[in-house]
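Just one protein chain is left out here, and the rest sit where they should.
Here is subunit A:
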Amino acid sequence: MAPPSQKSATKTDEQVAAQFTSYYLQRATKEFAEDLDRVRNADDFKNEALPILINALQQGTRMFSPEEQRRIVTATAAASSASSKQGEDE
């Protein structure tokens, strides 16, 4: 297994959680775009409804343990640093 890069290892849990939440929301809005549009047009969609919707979506991050979150979030960072390292070796 490739060792975690310096950059990802130094990321604090809070940073990882914030980045994961942002990824999670981004993924959710992509996967459920059609349904979310329909909710936005529902009769009961008022002022408070948007924070409720965002809150409801991001709750799901709790299903991922901090390690799992780190694994997913750091995939990008590790990939770029690993490829640059490979480049140096060559």
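Rule of thumb we're sticking to: a contact is a pair of C-beta atoms (placed from the backbone, for glycine too) under 8 Å apart; a residue touches a chain by one contact, two chains touch by 3 or more; residues count from 1.
Following the convention adopted for this analysis, contacts and distances are computed from a predicted model.
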Quiz item: What name does the UniProt record list for the absent chain among "Ubiquitin-like protein ATG12", "DNA-directed RNA polymerase III subunit RPC3", "MMS19 nucleotide excision repair protein" or "Ribosome biogenesis protein Urb1"?
Solution: "Ribosome biogenesis protein Urb1"
Self-check item: Missing-chain contacts mapped onto subunit A
Solution: 1-2, 4-5, 8, 23-24, 27-28, 31-32, 35-36, 38-39, 42-46, 48-49, 51-53, 55-56, 59-60, 62-63, 68, 71-79, 81-83, 86
